[in-house]
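Dumping the structure here so I can ask a few things about it.
The block that comes next holds chain A.
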Amino acid sequence: MSDFDPDLLKAVAPFLWDGLLTSFGLLLLAMAGGGLLGSLLAVMRIAGPRPIAALAAGYVNGLRSVPLIMVIFWFYLLVPLVIGRAIGAFTSALVAFVIFEAAYYAEIIRAGIQSVPKQQLAAALASGLGPLQAYRFVILPQAVRKMLPILLSQSIALFQDTSLVYVVGLHDFMTAVSVTANREGHLVEFYLFAVAIYFTLCFAASQSVQLLNRQSVSP
Partner candidate 1 sequence: MSYRWDWSVLVSEPYLGWLLAGLGWTLLVAGAAWVLALAVGVTVGVLRTLPNRAARTLGTAYVETFRNIPLLLQLFVWYFVLPELLPAPIGNWIKRELPLPEYWTAVIGLGLFTAARVAEQTRAGIQAIGRGQTLAAAASGLTLAQSYRYILLPIAARNVLPPLTSEFLNVVKNSSLALTIGLLELTGQSRQIESATFHGIEAFTAATLTYVVLTTAVILVLRAVERLVAIPGLMARA
Partner candidate 2 sequence: MTISALRKASPIAPASVERPATIEITRISKSYGALEVLNDCSMSIRKGEAVVVCGPSGSGKSTLLKCVNGLETFQSGSIVVDGVSVGDRNTDLTRLRSRIGMVFQHFELYPHLSVLENITLAQVKVLRRSKTEASEKGMTLLRRVGLGDKAGCHPAQLSGGQQQRVAIARALAMDPIAMLFDEPTSALDPEMIKDVLEVMTELARDGMTMMVVTHEMGFARHVADRVVFMDDGRILEDAPSSVFFAQPSTERARIFLSKILRQ
């Protein structure tokens, strides 16, 4: 470990900040896209006719058996091929995350809905509610309470996973730190700095989720 000038951190701060914004941008867009696609897949699996349900199941199980890095490589290769011209690493990484996370969100949503006892649906239908109303007013409110903390934990994992865009050289926070650390020759200091940032963010987020979890359990 060599002498580390604190001013150095100030000098590189804008670069690292840009990286952090990229990480957050990726996180939020992937949550939105993955959440939408995941909900669709979950509905396909629960309510779709057999072939549709099987298709969704195949999607979910297939993606869940492949490493995220592999998926990132796939779309880094495929997206430019499909649209016929070079495109930034951000877009292909985002597509990879949406496709990948959707599989995980879909499982959480499906499990949440199916964890509501069947008799609840029967009771709702028996009281004269239509099937859609039964889901809207009886099943989903219960399911959401159960799956919300899990969806949020998955999103914290997703935030950590955004660091993997390092493998295609997209300048997220992790890559920005790594680039700076190597350029300035201060691996120890910069990597420990990254540890502090990631830990603080993820720890605070996961504690909040636990708090939310406790509140929803004991109303």
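The rule is short, and it goes like this: a residue touches a chain if its C-beta (ideal position, glycine included) is under 8 Å from a C-beta of that chain, and two chains touch if they have at least 3 such contacts; residues count from 1.
How these were chosen: all candidates are chains of the complex that A comes from, given by their letters.
Source: prediction; values computed, not measured.
Chain A shares a touch in this complex with candidate 1, selected from 1 or 2.
On the side of chain A, the complex with candidate 1 involves touching residues 1, 62, 65-70, 73-74, 77-78, 81-82, 84, 160-161, 163-164, 166-167, 174, 178, 187-188, 191-192, 194-195, 198-199, 202-203, 206.
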